[in-house]
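A single protein chain has been omitted from the complex, and every remaining protein chain is retained in its original position.
Take a look at chain A:
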C-alpha cells in the first residue's frame, strides 16, 4: 500500500493538471506521469505483464503518437482557455462533479469482501497464466483483436493519405506566380525579411524592426507568434542603433515636431499601425513600447 499512497496523490494532481494547463504538450507530459504511475500500481497489484504492456504501449506508443500529432498540428487558437459557449464550463464542471460524487458514494456503500490475492492464479508465472487464458477461453476475442488492429491500420492509412489533386508546382511556376501576385496585389516578390535584423540579437524569436521601430510580423515564424514566444528589443537599444545611424530617437518621450525632410521621424510621429496587431506578437510586458510615442 505504500506505493499506492505515494502515487495516488501524484496521479490525481497530474490528472487535474491536464484540465488546467493551457498547452497541449504539457497535458501530454502530465498524462505520461499518470500512465507511468499506473504501471507501477499494476506491478504492485501482481500484474507484471500489464506493467510492461502499460509502459510499452501507453507511454511508449500512444503518448509518442500524441506528441507526434501535436508537433504536426502545431499550436493554434484551440489552446486558448476562453469559453465559447457561455456557462458551458461551469455547467460541465458541476455535472462532472455530481457524477463523481454519485460514483464515490455508491462505491462507498459496497463491500468488496476479503482480497483473495493472485498467488494461486500466478502459480506458474503471470505471463504463462495469462497466455493459458488468452489462448483457450478468450482465443476468439484475441483473433478478433487482430482484425481490429488491421482495420485500424488501414483506416489510419486511408485517413492520413492525401491524394495529389493538382500537379506539383515547380520552381518556374512558383516564380511566375510570385510575379503575378506582385502585378495584381503588389505583394513583395522577394524573400521575407530575416528575423533579428536591426534588433537586439539575431535569434529567430526576435522580429526584424521596421524603420519606425515596430516589429515586422513577416520576419518571424507563425508558430512562435502563436506561442507568444516572440521578444522585441527594448526601446533604448533601438535608440542606440538609431543614434549610430544618425537618425532621431524613438522612445517614450513624446516627439511632437514633425520635420518633413526626415522620413524616419515622419513615420515616427504618426506611427502607422502595423497590419497585424503588435500586441499579439510581442511579450505583454513589452507590448507597445517600440511605438509608444504619440
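Keep in mind that, in the parts below, contacts are C-beta pairs under 8 Å (C-beta built on N, C-alpha and C of every residue); 3 or more make two chains touch, one makes a residue touch a chain; residues count from 1.
Rule of thumb we're sticking to: contacts and distances are computed from a predicted model.
Can you tell which of "NADH-quinone oxidoreductase subunit K", "Ribose import ATP-binding protein RbsA", "Branched-chain amino acid transport protein" or "AzlC family ABC transporter permease" UniProt lists for the chain that's not drawn?
Missing chain, per its UniProt entry: "NADH-quinone oxidoreductase subunit K".
Among A:6, A:148, A:194 or A:223, which residue is in touch with the absent chain?
Among A:6, A:148, A:194 or A:223, only A:148 touches the chain that is not shown.
If I consider the whole complex, including the chain that's not displayed, which of A:89, A:187 or A:243 touches that chain?
A:89
For chain A, which residues touch the unseen chain?
1, 4-5, 8, 11-12, 15-16, 18-19, 24, 27-28, 31, 34-35, 38, 41-42, 45-47, 49-50, 53-54, 57-58, 61-62, 65-66, 69-70, 72-73, 76-80, 84, 88-89, 92-93, 95-97, 99-100, 103-104, 107-108, 112-113, 115-118, 120-122, 126, 129-130, 133-134, 138, 141, 145, 148-149, 151-153, 155-156, 159-160, 162
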